[in-house]
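A short write-up of the structure that comes next.
Just one protein chain is left out here, and the rest sit where they should.
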Amino acid sequence: MEILQVVGSLVCTLRHPGLDQASLRLLKNAKGKIQVAVDPCGCQDGNWVFVVSGSAARYAWGDPKILTDLTVGGIIDFWDVDNGQLEAV
Amino acid sequence: MEILQVVGSLVCTLRHPGLDQASLRLLKNAKGKIQVAVDPCGCQDGNWVFVVSGSAARYAWGDPKILTDLTVGGIIDFWDVDNGQLEAV
Amino acid sequence: MEILQVVGSLVCTLRHPGLDQASLRLLKNAKGKIQVAVDPCGCQDGNWVFVVSGSAARYAWGDPKILTDLTVGGIIDFWDVDNGQLEAV
Amino acid sequence: MEILQVVGSLVCTLRHPGLDQASLRLLKNAKGKIQVAVDPCGCQDGNWVFVVSGSAARYAWGDPKILTDLTVGGIIDFWDVDNGQLEAV
Partner (left out) sequence: MEILQVVGSLVCTLRHPGLDQASLRLLKNAKGKIQVAVDPCGCQDGNWVFVVSGSAARYAWGDPKILTDLTVGGIIDFWDVDNGQLEAV
């Protein structure tokens, strides 16, 4: 799974019915690339999260027919590495 | 899911029967890379869309046996980020 | 799906039985990277094709147990973009 | 599968229930990119491991509904290459 930061939301009226009312969050990686994920965890702007991709992303939403390839798996409290440079709230 | 812009269409007479009459759209990412997606949403040239990849792309077409790995999931109205630099129509 | 050009064939006697007699084509992307795909469409050297990857590639061969992760989905007649720089035969 | 080194752990209280109590490990590749994997092997910081991605990652946890796209597949004793430059403990 990748570690990304929540930077905003996506407003998308004309969407595939398979996405239902899923909240679409904008996430940014270390290089600044923006991706879209569905969010079953209720993350907030600024949160660091890890995301699940591929077929697991569909299972993460409860209904494996949900049309997502990226789902927020959890909100990170903090991480513990030797050099400590990856500190998050 | 990735955010891409619709830049054109692909004319492809000799195609796999599993693709049926699916509309094939050309999409461009931020770096200019072109990809092909099937479009169940009726997007227009210039639209910003988000796309679903992998096995979810097949479910997005209604028939999971459709031969696609990239399907348009929705047309973006606008996005809401702090710095506002990703504004779309 | 990606757009690639057919540049040759792969001769491979000692192959996994799950690949059967599938024709293995060499395809090149815009950056010159070579990939191998099975070809149910009968493409020729020089053709521009689009390829289906992931689990959809297996369905594209008719038998989802075929051992491929990349299958030719169709031969491109031409594409229609605003700037017209992606013209193919 | 990729070869990665264990560099730490991820503390994540608010997580998707599908992840259960899985241990989340931080892994670094040769370029320094950090990824998160679940660990059924009991690896330690500093260990070199290989990881399984995609749908296989879910099977690796015993329950294919586990919400992971990256699972530690084994701890590397050593590898044997001609130039010997990839020596691990």
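Note that the chains take the letters A, B, C and D in the order they are written out, and that residue 1 is the start of every chain.
The definition used in the following text is that a residue touches a chain if its C-beta (ideal position, glycine included) is under 8 Å from a C-beta of that chain, and two chains touch if they have at least 3 such contacts.
What you are looking at is a predicted structure, and each value in this text was computed from that prediction instead of being measured.
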{"item": "Positions on chain D contacted by the hidden chain, ascending", "value": "1-3, 30, 40-41, 50, 52-57, 59-60, 71-82, 86"}
{"item": "For chain C, the residues touching the chain missing from this view", "value": "7-16, 18-19, 24, 26, 33-37, 45, 53-55, 57-58, 65-70"}
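Note that only the chains that are shown with their structure count from here on.
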{"item": "For chain A paired with chain D, centre-to-centre distance based on mean C-alpha positions, whole Å", "value": "20"}
{"item": "Overlap residues in chain B, where contacts from two or more other chains coincide", "value": "53-55, 57"}
